[in-house]
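Structure below; questions to follow.
Let's look at chain A:
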Amino acid sequence: MDNSRVFWTEDLSIAFGGLLAVDRVNLDISRGEILGLIGPNGSGKTTIFNLVTGIYTPSTGDFFFEGESLLGKPAYQIARKGIARTFQISRLCLDLSVLDNVFIGMHYRQKYWLVDAVFRRRLLAREVSQARDRAFSLLGVFNEELVDLAGKPVGTLPQIDRRRVEICRAMAMEPKLLLLDEPSAGMTPEEMTELMQDIKKVQEESEGISIIIVEHDMTVIRSISDRVVALNYGRKIAEGTFEEVSDNAEVREAYLGKRGHRL
Partner candidate 1 sequence: MTEMFLTLEGVTAAYSNMEALRRVNVQVEKGKIACLLGSNGAGKSTLIKAILGLVKVVEGRITFDGEDITREKTHRVVRRGISIVPEGKRIFPKMTTIENLRMGAYIEQDEQAIEERLERVFELFPRLEERAHQIAGTMSGGEQSMLSIGRGLMSSPRLMIFDEPSLGLAPILVEQNFETIQRINEEGTTVFLVEQNASLTLEIASYGYVLQKGKVVAEGTAEQLTDSEVIQSAYLKS
Partner candidate 2 sequence: MRNRFSLLWKRSHKGLVLTLCLLLVLGLVAAQCAPGAGKKETVKISFIGPLTGGNAGPGLGGRNSFLLAVKERNEDPDTKYNYEVVQIDDECKPDVGVQAALKASSDPDVVAGASHYCSMVAISTADTFHNQGMPSMVWGAVLPDITYGNDYVEITRVNGTQINQNEVHAKMMYDMGYRTVSILHDTTDYGRGHLKYFSESWEALGGQILSVQGVNVDQQDYTAELTKIKAENPDFIYFGGLTPSGIPIRKQMVKLGIEAQFNGTSGIKNESFNEALGPDAEGVICFLEGAPIDELPGGKAFLEKYEAEGYEEPPEAYGPFAYVAGHLIIDAIEKVGPDRAKVAEELEKNTKDRDTIIGKVSFDDHGQNIVPLITAYVSQDGKWVSWNKSEYAGGQRQLVPPK
């Protein structure tokens, strides 16, 4: 077994009402790698994320993390193994503060329980103090200003900051595998570039983290990913470097229509 392979799927499939949304997909990712996942709308990228985080259960196939099958495990257990994700449509709790949102990423590391909540306020103060410093340093990686906004409800923040908070929340879990679902959706190009630098920074700071990124924006994919997998109709149609994949005829057809070669 290839030791550097952190995560892989075997013939992962799921059907919704007769429609094969994901069709025998095999993916793998090594430690420290950034894998770009591309494909037109509805090609099954997000569904794959939902499968490997335990939100959906695959119809057939299996997936492994650090050599262990996670098939059928509940979502919270998979998360505790070290897989974190962001969502295509942001799923932050908009009424809660930035800090609270990041804290939830640290949830399972806290040894703190209901009884402690009522009686052990010292412990809480200590834990909050540590957690807050960690949250600040995570937020600080992106932007010092975010630290100042830590007490504000997320709902009052601009889109890019929300994305950052979401990534921080995922990073707070100290994951070994990070799944980013269209982090750049709804941003200006400048913001997007900024965010990509941020993601790079994050990866540099946490040694050995693997990232799978779903993205529509090819600029992002090209600049950030080590390897690219293209999907169409739930099937994997190409795999390789960005250039290889983007030159692949099937990919161009999937993206641009049959006459895509004209461009």
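Behind the choice of candidates: all candidates are chains of the complex that A comes from, given by their letters.
FYI, contacts are C-beta pairs under 8 Å (C-beta built on N, C-alpha and C of every residue); 3 or more make two chains touch, one makes a residue touch a chain; residues count from 1.
Predicted, not measured: the structure shown is a model, and the values here were computed from it.
With chain A as reference and 1 or 2 as options, the touching candidate in the complex turns out to be 1.
Residues 19, 40-42, 159, 182, 185-189, 216-219, 221-223, 233, 246, 253-260, 262-263 of chain A touch candidate 1 in their complex.
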